[in-house]
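Note that this complex is displayed minus one protein chain, with the remaining chains in position.
In this document, chain identifiers A and B correspond to the written order of the chains, with residue numbering beginning at 1 in each.
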Amino acid sequence: MNIIVCIKQVPNTNEVKLDPVTGTLIRDGVPSIINPDDKAGLEAALRLKDELGAHVTVISMGPAQADAALREAMAMGADEAILVTDRAFGGADTWATSSTIAAAISKLPYDLVITGRQAIDGDTAQVGPQIAEHLQIPNISYAEEIKVEGDSVIVKRQYEDRYHIVKAKMPCLLTALSELNEPRYMTPGGIFDAYRSREITEWHRDDVPVAEENIGLKGSPTRVFQTFTKSLKAAGQMVQLDPEESAEYMLEKLKEKFII
Amino acid sequence: MNIQDYKGVFVFVQQVDGAITGVSYELIGKGKELAKALDTEVTAVLLGYQVENLCDSLAEHGADKIILVDDKALEVYKTEPYAHAMYEVIEQHKPEIVLYGATAIGRDLAPRVSARVHTGLTADCTKLEIAEDTKEFRMTRPAFGGNIMATIVCPDFRPAMATVRPGVMQKLKPVAGAKAPVEKMNVTFTPNNMDVEILDIIKKVSNKMDIQDAKILVSGGRGMGCPENFQLLRDLADALGGEVSSSRACVDAGWVEKDIQVGQTGKTVRPNLYIACGISGAIQHLAGMEESDVIIAINKDETAPIFEVADYGVVGDVTKILPIFTEKVKEAMAARNK
Partner (left out) sequence: MDFTLSKEHEMARTLYREFAEKEVKPLAQELDEEERFPSETVEKMRKAGFMGIPIPKEYGGQGCDTLAYVLCVEELSKVCATTGVVVSAHTSLGCDPIKRFGTPEQIQKYLVPLAKGEKLGAFALTEPGAGTDASGQQTKAVLDGDHYVLNGSKIFITNAGKADVYIVFAMTDKSKGTKGISAFIVEKDFPGFSIGTKEKKMGIRGSSTCELIFENCIVPKENLLGQEGRGFSIAMTTLDGGRIGIASQALGIAEGALEETIKYVKERKQFGRPLSKFQNTQFQLADMATKVEAARYLVYRAAVAKDTQKRFSVEAAMAKLYAAEVAMEVTTKAVQLHGGYGYTREYPVERMMRDAKITEIYEGTSEVQRMVISGSLL
């Protein structure tokens, strides 16, 4: 079985801070990580590999630095890593990103494609289903459990108030939730191998069979009109009292507002 | 594509088991406002099986028109038949704007449709507006975990599509007896490799109220110290007739379930009263609750950002204050009910 896992390198947004003076993002020194949902997707693929035997390929589109995310994936146990990188792919929205990644995937043999549900820097949750559409394969989003049976995959698919147990013929795309599993740690030996004896395949513009009008900024239907930092509403009153008085103060306010 | 040919605001109406999901009404409300600015109408697109009876409710909530695709293939949500139906609706009616709820269904369906139609899609919008001068549709959404806001446009493709999180827009006051013309559209569903089979449906057992429906939320953060102290929140919530919610830190720490998480990666809430207990107020948390009517914050760190959005801030030890406050609330409630 061939499994392709799409991963994205993202800044750890938990650690992104705003410059209190300029209101801009401070991204210097913010560590980059494998997007958590994608890592769960990789773990799911590695478990299928442990259980049934599979060749796991990780693929990432991004700048040269994404190399580290791919090495990390290899150190966890991925067999092969492909970095899709070219200036021509830059500035892509989800549509152009998905068309590029789908074209790259189309060069490879695959039974399952696994993506994370969404990336923590963009939170769009769009690229997975869009890749599936470009590849003309079914997608099952929000996978919480994955089982392979013969040529089919059976997935516990999460909704707000229920699960669907969905069966699809492979090839199929799944989007993974970080609730899916607890990703394994890399091993020290895996890390040394990933850097010292393994190669990452780089695919540039001409290696990816995708039309010029479907990549990069110009292949993106959406445009960023402006970005800004959120203005918060004006601060209200603040008091520092002993616990008894604090409780009394809050009770007064609830009465004033007719809440009780 | 001649973008001038695309007219009207469409709203994908999500129904599950014959019940319309609240966000659909919220989007009709917002769609109506956008339609007015564009001098056009808002159309509710209802997909399902034997769901015609829902049309009146859509009209009462403001839909000017309704497109109904009623077919056995749409009985339970599956990506492919729903994407196909939406695609056919869009191809035939050429709307300028299509809105979806950012639900587990909407966030699956909308990207698939956008790829098929070849148009732009903006996820999880918190603000939708029509530029006064150019009549351009502008979609604003948080990025980087809510740290920045980005306004997105879709200049050369139609329809411009957006998903909106539940609780962000407000539904209109229903007009009893309102009617809207219903167009029944036939769509042909041909089996293909993208079809999937649903083997089973398992409902989550939860006797808890959805925090998005709660009028009063007592919310706890890392400052609660330990999961056991959440009982203090539960006690206060019970006294006030509210629910307990939480910040992401407590979910990450495994103290509480994800379904009560407020914030960028959790739920957006706008209750009448939000009491933030031991929550420092990271920006991703504020993104999910700052629209609440009244916000009370209790935190021992007077520089905590939560105080910047709080109407009433109390600096102090939450575990000491809460039990006393809960008793006072109980007394006040008892006195009122006498």
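Basically, contacts are C-beta pairs under 8 Å (C-beta built on N, C-alpha and C of every residue); 3 or more make two chains touch, one makes a residue touch a chain.
Predicted model, so just to flag it, every value in this text is computed and none were measured.
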{"item": "Contact list for the unshown chain, restricted to visible chains", "value": "A"}
{"item": "Touching the absent chain when the full complex is considered, from A:G29, A:G53, A:G150 or A:G189", "value": "A:G189"}
{"item": "Residue of A:A68, A:L108 or A:M238 touching the missing chain in the full complex", "value": "A:A68"}
{"item": "Touch list for chain A against the chain that is not drawn", "value": "31, 68, 71-72, 75, 184-196"}
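Going forward, only the chains that are shown with their structure count from here on.
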{"item": "Cα-centroid distance, chain A relative to chain B, in whole angstrom", "value": "22"}
{"item": "Touching residues on chain A, where the partner in the complex is chain B", "value": "11, 13-14, 16, 18, 25, 93-95, 98-99, 120-130, 132-134, 136-142, 154, 156, 158-169, 179, 220-230, 232-233, 235-244, 246-251, 253-255, 257, 259-260"}
{"item": "Of all residues in chain B, those that touch chain A in their complex", "value": "16, 76-77, 79-80, 83, 103-105, 107-108, 110-112, 114-116, 118-124, 138, 142-157, 193-204, 206, 216, 240, 258, 264-265, 272-273, 283-284, 286-287, 290, 294-296, 298, 302, 307-317, 320-321, 324-325, 327-329, 332-333, 336"}
